[in-house]
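What follows is a single structure, and I will ask about it in a moment.
Here the complex is missing one protein chain, while the rest keep their positions.
Chain IDs A and B follow the sequence of writing; residue 1 opens each chain.
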Amino acid sequence: MEDAAVQPVQVHAPPEGFIRKFVFSLDHKMIGKQYYGLALMAVFMGMVLSWFMRFHLVWPDAKIPGLGAIAPTGAPGGVITPEYYLSLLTMHGTLMVFFVLTNAPFAGFGNYFLPIQIGAEDMAFPRFNMMSFWTTLVAFIVLVSAFFIPDGPPISGWTAYAPLSAVGKDAGPGLGWGQNLWAMSIALFCVGQLLGSLNFIATTLDLRAKGMTLMRMPICTWAWFITSCIGLLAFAVLLPACLLLLLDRMAGTSFFIPSGLVVSDRLQNHAGGSPLLWQHLFWFFGHPEVYIAILPAVGIVSHVLITSMRKPLLSAKVMIYSMMSIGFLSWMVWGHHMFVSGMNPFSSLLFSFPTLTITIPATIITLIWLGSLFGANIQINSASLFALGFVSMFVSGGVSGFFLAQPSIDIYLHATYFVVGHFHMVMGVAAIFGILSGTYFWFPKMSGRMMNETLGQIHFWITFVGTYCIFMPFHYLGLVGNVRRYSSFVDDFMAPLMPVHKFISIAAFITGAAQLIFLYNLIHSRFRGKIAPENPWNATSLEWSIPSPPPWNNFGDKHPVVFHDPYQYGVKGSKGDFVMQDSPEQVVGGWDK
Amino acid sequence: MGKFFGVILVLITLVSAYPIVTHKFVQPVDISTHGHAIDEQLADTMAEAGLAFVGAQLLLAFFVWKFSNRKDGSKVVHLPGGAKLMVATAFIFIGTEVLALGVLGQKAWADVYFTAPKPDAMQIQAQAGQFAFYFRYPGADGRFGPLHPDKIDEGNQNYFGLDPANDVEARDDIVTAELTIPINREIHLLLHAKDVGHSFYVRELRLQQDFVPGLDLSLHFTATKTGKYEIVCTQLCGLGHYNMKAYLNVLAQDEFDKWLKDRAAEQ
Partner (left out) sequence: MASTVVQHAAPPPLAERHGRERATRSGIWVAIFAITMSFAAFTSALMVRQGSGDWKHIVPPPVIYLNTVALLISSITLERARNRATSGSRPQLRNGLPWIVVTFVLGLFFVLGQYLVWRQLAAQGLYLATTSNSSFFYVFTVMHALHLLGGIVALTYLIAQITSRQGQPRWSLFDGAATYWHFMGVLWLYLLFVISTRL
């Protein structure tokens, strides 16, 4: 059906004025930077919260200067109360998992680079894109506001298990309006992510440039695409869960609360609900969520490694299919968070097998990276160091999964520091390394300036060694049975372990402080860095064929056309050992696929 | 810098492996009848995961050491065998390994969850509530009195909400703050949650199970060594979660009988 009217080719007009350029921007690049900036704020906040936690665990009676003024009930005189510790823990987890790990690698870099890498002028729905960021920002503000209400933030963890999270303030401090704000924030976050995923999927399917078949998209584009498919379905389940939780809390329903509960001497007026229902709904979202957190990093690291190695991966197709398998399997494993939850023990075995099976595509991915490093010529710089560090962390974090995937071993290791070590290594370190690698790699393109390489490498070495010092000992603590989510360790059992905790805390402070080097580098380079060329890394994908920073419509008046995949490295090109994706020149000396 | 990466990574790998290889952090001694299967599974997994960890990190270290910033002008080449070799390795080695772990590990799980308690197992009820565990023995009649949540009165030590005035079975129920049991006798522990989710964890028993409000869950086990062991709550239950614990006392049979008689007299 043809329209009679002629439509403008641009998806939106060039931005005019400060508000349109920097605030309510429709430009995917500005939106990507806004998401990244939000993630940066959230990560520093989350890190400071973790410092308070680590400080309190080792020096429980210490008066932390200034904290008494910010939280007079939670930390009177600067001494953290048990409930405030749990508030810190809850907000740390919520900020990090949602506002950092779902934002930066996916919404941040994905928004910025997916349209460019497929040769599009912008996302398919720029208005929805803008709405998705602003919804996420409002969600962030709602969440953080819980710090400033009299009763404080919730104490039920980022997992908010019912009935603790559902019965209301009878169950403890922060579980009144604090928990309400948490649930509302997460519900809003879901809406923002759904709008974002919608954009990513439609854009990838329909706005690719001529010659850009799906298999010619860069691996990180594939990662963003697969992540957005997972996110679409996962957040579509979390949103109903949060709504049902809010109804239990505010409208007297009993989705998650059974009858006969006596909380703080008060018999609760609920009946018929199921606490396990919350866990099923939450983890049905929650497990795919962790793959949402890691897959973009897998994609970014692959992208950076290929450029740095000056050769393609052994097989990009295998990498892509492995990511797809992980995405597919991620829907079948959620019960491994619930092995000892009281669900049918036979289900536990059923969940254990796909969980163990995910090891296979994860191993394929790791072996492809390792195997590709053979015979390479790795150019070492901050970006490639963080990418290589990611591979190391992915292995370390992954092998502890071998243990937790088995229900019999989980009987002993569940809810110990072993679990905390596992997920911090894969999410709290590996995924962050992916973000950092992407930052060092793409900063020149986004800002037009180079970051300081010396500072970048100092940042890497302290962070790489430091995060191993922090999180490797968590596994040892778990093996002896150190329970998690304890605000203090008050008994004889724990006394011999305190030196380990001290070591961890000190390592955490040093490593955290080193992140200020990164922050300084980021800000200083933005204004004073060396001017960056169009293609400082001699890379092939489409983002390196446009100016640094790109114009508002990415490709100007050109419509890019691509002629092959973006892995033409180690070949004889007119510009060197590579041929750009949009170059029609003949590729000599290519690779067996 | 590439060589430095290789060296640092080797050091990290060796330092990480050292405490494991020298058994510096191990589970406390197993006092259960089913626990050895779990411990064996854990040891097998540690060996395989350990080998995978060390192997992968050393390979990464070596490749970065050898193949970074090369100045010799040689061409970049692919690993012989290519992606096919990597996929085959993943399927054959890792696939077999993890599935073997899964299949073999079933028995340890089944020992805990797929066997029914023996008919003569001693029934004890455990109640978890913010922030303490209480235990109830059925007394001479061998039956538990019904629970009435509206009658719970902590001030008068009616933790379970019993109504001995109206319920005959409740009159001889024995309520204690410690889980005292005889050695080598199977215990059938009934789990009841009073308010929110909690969990029962005794490291030495190799047992962990959530208390779920509204669900009747239970565990059965046999303790094989006398002594005093910690029961800790492992499901976040509120501000007192860190301090929510009780003790498991395993006594010789005659000492237990005396203890129970003393407690009955006190009720």
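Rule of thumb we're sticking to: contacts are C-beta pairs under 8 Å (C-beta built on N, C-alpha and C of every residue); 3 or more make two chains touch, one makes a residue touch a chain.
Everything quoted here is computed from the prediction, not taken from an experiment.
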| item | value |
| --- | --- |
| Neighbouring displayed chains - absent chain, whole complex | A |
| Residue among A:Ile31, A:Met47, A:Ile80 or A:Ala124 that touches the chain left out of view | A:Ala124 |
| Contact with the hidden chain (one of A:Met41, A:Met131 or A:Val237) | A:Val237 |
| Which residue of A:Tyr85, A:Phe106, A:Phe464 or A:Phe563 touches the chain not shown here | A:Phe563 |
| Interface residues of chain A (partner: the chain not displayed) | 1, 3-5, 7, 9-11, 120-121, 124-125, 194, 197-199, 201-203, 205-208, 210-211, 232-233, 235-237, 239-241, 243-244, 247, 251-255, 271-274, 276-277, 280-281, 284, 558-559, 561, 563-564, 584-590, 592-593 |
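As a convention for this text, only the chains that are shown with their structure count from here on.
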| item | value |
| --- | --- |
| Chain A and chain B, separation of their C-alpha mean positions in angstrom | 30 |
| Complex contacts: residues of chain B adjacent to chain A | 1-2, 5, 8-9, 12, 16, 19-20, 24-28, 37-38, 41-42, 45-46, 48-50, 52-53, 56-57, 59-60, 63-64, 67-70, 75-79, 81-83, 85-87, 89-91, 94-95, 98-99, 101-102, 105-109, 112-114, 129-130, 149-150, 152, 154, 161, 194-197, 199, 201, 203, 206-215, 217, 230, 232, 234-243, 245 |
| Complex contacts: residues of chain A adjacent to chain B | 81-83, 86, 155-157, 161-164, 167, 171-173, 257-265, 267, 273-276, 309-311, 313-315, 318, 340-342, 345-346, 348-349, 352-353, 356-357, 359-361, 363-364, 366-368, 370-380, 385, 388, 391-392, 395-396, 399-400, 402-403, 405-409, 411-412, 414-416, 457, 461, 464-465, 468, 472, 476-477, 479-481, 483-491, 493, 569-570, 577, 591-592 |
